[in-house]
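What follows is chain A.
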Amino acid sequence: MRPGSLSAACAAVLRRDLLLAWRRRGDIALPVLYALIVTTLFPFALGPNDDLLARVAGGVVLVTVLLAMLLAFDALFRPDLEDGSLEQLMLAPQPLALMLGMKILAHWLSTALPLIVIAPMLASMLHLPAHANAVLILALLVATPLLSLLGAVLVALTAGTRRSGMLLALMLLPLCVPVVIFAAGAVSAAQQGLPWIAPIAWLGAALALLLILAPLACAAALRIAVDA
Partner candidate 1 sequence: MWPSGRVADVDAFLHMGGYAAYVWPAYAVFFLVLLIDFLAPNLRRRRLLRELHARMQRQKARDARKAARRTPSDPHDPTSTPLDS
Partner candidate 2 sequence: MKWIPLWMHRLSSPPTFYRFATVMRPWFMALAVILTAVGLYGGLVTAPADYQQGDAFRIIYIHVPSAEMSLFVYGVMAAAGFIAVVWRLKLAESVAMQSAPIGAAFTFITLVTGSLWGYPTWGTWWTWDARLTSELVLLFLYLGVIGLYHAFEDRRQGARAASFLVLVGVINLPIVHYSVKWWNTLHQGTTVRLFGASKIEGDMLWPLLVMMGAVHLYWAASLCGRVRTDLLSLESGKQWVRDLAQREGR
């Protein structure tokens, strides 16, 4: 890997972001804790009624994971924008879309993956049955990269504006309504013993498409954001 070559650049970006995540490994734990906390808040608000909780379990866990990811999105480009390293990335002699793809990958690895690991536990605290739990994990494995990619495009669009987290939530939530519907649909079908493969397949198809389009869109959006 010659310095400055494409693979070296990809590796440099990926390594940098994972290293930063590791330096702040406390921050990796935080979305997980956040999800844990939001999930525990629901029984307090709804009352300790096991039946009721089991009925809302799948939906609550999905929404919670979504919210936790949402909060972490702000850290995708903003710190880089504020300390000037995003400009350095944009001025580098490498395709920006690919570099951003690496950043998104690193971000998914460090935020979504821990959430997926913890999700089954959250679900069973709310008494989701075990077989639905497996489908929940599958749904999350497809839905979270999708959310990461969608989120990245929007973060890029809002990067130039000052306010962030909230604006992002606002823009991302309508986009994730379909994702939530399909994922929650799969889980609730599994819970009721119905076939659940179709919604997952739809999500998979969307993921394949976005894997290519999102980094490109991201790059375009960032160029606009920095220009303004």
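A quick word on the picks: all candidates are chains of the complex that A comes from, given by their letters.
The definition used in the following text is that a residue touches a chain if its C-beta (ideal position, glycine included) is under 8 Å from a C-beta of that chain, and two chains touch if they have at least 3 such contacts; residues count from 1.
Computed from a prediction, not measured in an experiment: that's the story for all the values here.
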From 1 or 2, the one in contact with chain A within this complex: 2
Candidate 2 partner contacts - residues on chain A that touch it in the complex: 26, 29-30, 33, 36-37, 40, 43-44, 47-50, 124-125, 127
